[in-house]
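A protein chain is absent from this complex, but the other protein chains hold their places.
Every chain is named by a letter (A and B) in the order it is written, and numbering of its residues begins at 1.
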Amino acid sequence: MRRLTRDRVLSIGLIAPSLIAVAVFVYGLIAWTGFVSTTKWNSLSPDYTSTGLDNFVSIFNYPRFQLDLRNTVVFTIFFVGVSLAIGLFLANLLDRKIRGEAVFRSIFLFPMAISFIVTGVVWKWLLTPSAGVNLLLGLDPDTNKWLTDPSVVHLPTGTVLNDIGLGFLATNQWGVPIALLSIVIAAVWQMSGFVMALYLAGLRGIPDELREAARVDGASELGIFRHVVLPLLTPVTVTAVIILGHISLKIYDLTVAMSPTGLGFATDFPATYMWQTSFFANQFARGAAVAIVMLVLIATLIVPYLIWNRRQEVSR
Amino acid sequence: MGKRFSALLAVVALLVLACGGTTATPSPAPSGGQTPAPTATGAPTLAASCQSDASKTPVEVQGWWTTGGEANGFNKIIAMFNDANPTICVYNAAIAGGAGSVAQGRIKAAVLAGLPPDTFQVHMGHELLDTYVNIPGGSVMAPLGTDVIDPAQFPAGVVKIISGADGKIYSVPLNIHRANELWYNKTIFAANNLQPPTTWAEFETAATTLKTAGITPLAIGDSGIWANGMIFETVLIGTLGADAFLGLWTGATSWNDPKVTEALTEYKKILDPANGWINTDHSSLSWDQAADKLIDGTAAMTIMGDWANGEFTAKQFADYGWAPAPGNADVYQALSDSFGLPVKAQHPEQTKLFLAWLGSAEAQAIFNPYKGSIAANVTAGDPPAGELQYNDYQKSAASDWKTNTIVPSMEHGAAANPAWSSAINDVLTTFVTDLDVAAAQSALVTAATGFTQ
Partner (left out) sequence: MTAREGAAVVPAAPRGPSPLRRLARPAVYVALVVAAVFYLIPVYLLMLTGLKGSSEVTLPHMWSLPETFGFASFADAWTALSPNFLNSVKVAVPAALLSSVVGSINGYVLAKWRFRGSETLFTLILFGMFIPYQAILIPLVQLESNVGLYGTIQGLVLIHIIYGIPITTLIFRNYYVAIPDELVEASRIDGAGFVGIYRHVLLPLSLPGFVVVLIWQFTSAWNDFLFAATLTTQQNWPVTVALNNLAGSFSVAWNVQMAGALIAALPTLLIYVLLGKFFMRGLLAGSLKG
């Protein structure tokens, strides 16, 4: 591959503009944000005096931001988990020579074409206790509070956590806010069809011979699914986790349209807080610190993936 | 294959008929920073664009009035200005969404990049002064001379909170809204032999009666916490009185004051689900959806700014009355949308002409009946014949404006620095859930640190 020098120059020359653009617009701007996060810039007149990590100390000590981090983790786990489960389930249903497969596929996939803001508005209507699904299904609004449920649930419940010396885990910062699950429903509605498509493509890519062989060996259908099919779907799962995970960690439009902060910050997210801190309260340095924390969170998700990806490549 | 294709076509047809959209809607901003809108009806009417006419100097006005009465009225006075000034094209580049927060993001990013719009919308008071004027590097807004605004035509209290630390005026207030108003369903009140409560004690009695009658006493829609914060402000005013309330923002009254504890305790009573005085779904409703509960008779009262008047009118509901919020008699809690001139505006001379027009008695008399507010310019009289006239509510507000004590609104940018009101909103968001008076008070004291002036 290295013999054609002219071609090599051409190849690097063609990719160079993209590399420069990414260097400036991604890394340059991340560096800028990182720099701003260490300054005192808290008005419309930039003040680049350094304050070290004060802004970070300040946001981590701020109760609202602590809850935002909780929400990000809880939301990511539920959104990714439920989307994968539903996507896999639907893909399995569709991978059975279904009449009207294309119709079902289109119905499951189309929410992806809709913007998160519209999704948020419609689901806000649907999950308002006095109307929406409660009205449609005749559910009791006092027990099905959806978006307005103020409770934060801990597992295990009761005083168990205190009894085993983990009392701090029973605080608000370590629970699951029930209202947040309503946002999960809307997000799953939007993205699970896409996961279904990914899995369906994955299932179609698995050669029948593998299943046949397992069947001949006397494996049960469940066994085949667990030991043959699921492992082969791992790359699909990883891709889906990454795509869903980065949506989840950056989520903004959907939550702002549906429930901007929620009762006791039950549906507040770092991006919501960042926008308000920067563009309403003019605390640009603080907002930059929030952005950097978000990037670090995203990196903790993506870097293992990238390493895993590299290993896969090598072993291929 | 053919079968599949026809199935696909069926879905296309279905989806073409059925499916939903793209970026849409507002929904209250996470915090203060919003301007009320009076009406809910009608398609937007952006002013016909004259920008393509090269013989005219374009003047960009950035704000968040895109639909309903506020946009109709604003576009009307823009059109009048453009007609009178054939060499200038003022255009309304408003962006709605997040109740003004999207427009604010755009404005601030543009100001920071040195490319501000020629003029933009900003609440009078600390939102204006602490964001753009009294800032470390010097004001990014230009002072306005008497050729633009004549201070004698505006109330002294208003002039004070559009003036920078240097005593110069930095924006032109176009309107005055009232924040501390109680709205009630007349039929429900009559059926239960009730009068609008004038104190919080009377409110409690009325609430108990209404609850017994199976009606939600007070409708709240605080999916944007500011709507709840407005109630807290009226409780503060009712408990502390106007002077001490003002002192909260200047440092003359401590947030540790026992009266603040009293106010928080009252506020807690109002919100406490155990009392059942407010609708349980308040956190998922916007203020106008809460106001709808008065219309359909499931709730008796709501406390909201006077843009609620526009909402009722738009929904063709006439069976409502208004009174100052309990304990708020003779106190007019005000907010105003104003327009300023950025130092780096590209067409300052033309913009000054436009700002002078916005401040004029004539423009304000024409605009405010649409907006549902009253004129900030005291010399503005009734609208000329043939124009939209003030309604009954606005007439009563105009007379109150002349006699009442004026206090600024925190939730609408007048009373406090945005960072401070943002911090207060964060405290209230927690309080609404945990109702912990002591914790809230100590958090309010912390929030005030460094901001009182």
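In this section, a residue touches a chain if its C-beta (ideal position, glycine included) is under 8 Å from a C-beta of that chain, and two chains touch if they have at least 3 such contacts.
Everything quoted here is computed from the prediction, not taken from an experiment.
*Asks:* Using the whole complex, pick out the displayed chains that touch the missing one.
*Replies:* The chain that is not shown touches these displayed chains: A, B.
*Asks:* From the list A:L19, A:V57 or A:V153, pick the residue that touches the absent chain.
*Replies:* Checking the options A:L19, A:V57 or A:V153, the one contacting the hidden chain is A:L19.
*Asks:* Which of these, A:L135, A:I164 or A:A213, touches the one chain of the complex that we don't see?
*Replies:* Checking each option in A:L135, A:I164 or A:A213, the one touching the absent chain turns out to be A:L135.
*Asks:* Given that one chain is not shown, which residue among B:W307, B:F354, B:W401 or B:W420 touches it?
*Replies:* Per the contact definition at the top, the residue touching the missing chain is B:W307.
*Asks:* Touching the hidden chain in the full complex, which residues of chain B are there? Just list them.
*Replies:* Contacting residues on chain B, toward the hidden partner: 8, 11-12, 15-26, 28, 34-44, 46, 49, 51-52, 60, 64-68, 70-71, 91, 93-97, 99-100, 102, 105-106, 108-110, 112-115, 285-289, 292, 295-296, 298, 307, 310-311, 314-316.
*Asks:* Touching the absent chain: which residues on chain A qualify?
*Replies:* Within chain A, the residues touching the omitted chain are 1, 4, 6-8, 10-12, 14-15, 18-19, 21-22, 24-30, 32-33, 86, 89-90, 92-99, 102, 104-119, 121-123, 125-126, 128, 130-132, 135-136, 189, 193, 197-198, 200-206, 208, 211, 221-222, 224-225, 228-229, 234-236, 238-239, 243, 246, 249-250, 252-253, 271, 274-275, 278, 284, 287-288, 290-291, 294-295, 298-299, 302, 306, 308-310, 312-313.
Following the convention adopted for this analysis, only the chains that are shown with their structure count from here on.
*Asks:* Hey, how far is the Cα centre of chain A from the one of chain B, in Å?
*Replies:* 34
*Asks:* Across the complex, what residues on chain A touch chain B?
*Replies:* Contact set of chain A toward chain B: 42-47, 63-64, 100-103, 106-107, 110, 113-115, 117-122, 124, 127-130, 141-142, 145-148, 150, 179, 253, 256-266, 268, 272-273, 275-283.
*Asks:* Quick check on the complex: what are the chain B residues that touch chain A?
*Replies:* 4, 7-8, 10-11, 15, 19-25, 27-33, 98, 101, 104-105, 108-109, 111-112, 130-132, 135-138, 140, 223-225, 279-285, 418-419, 422-423, 426, 429-430, 432-434
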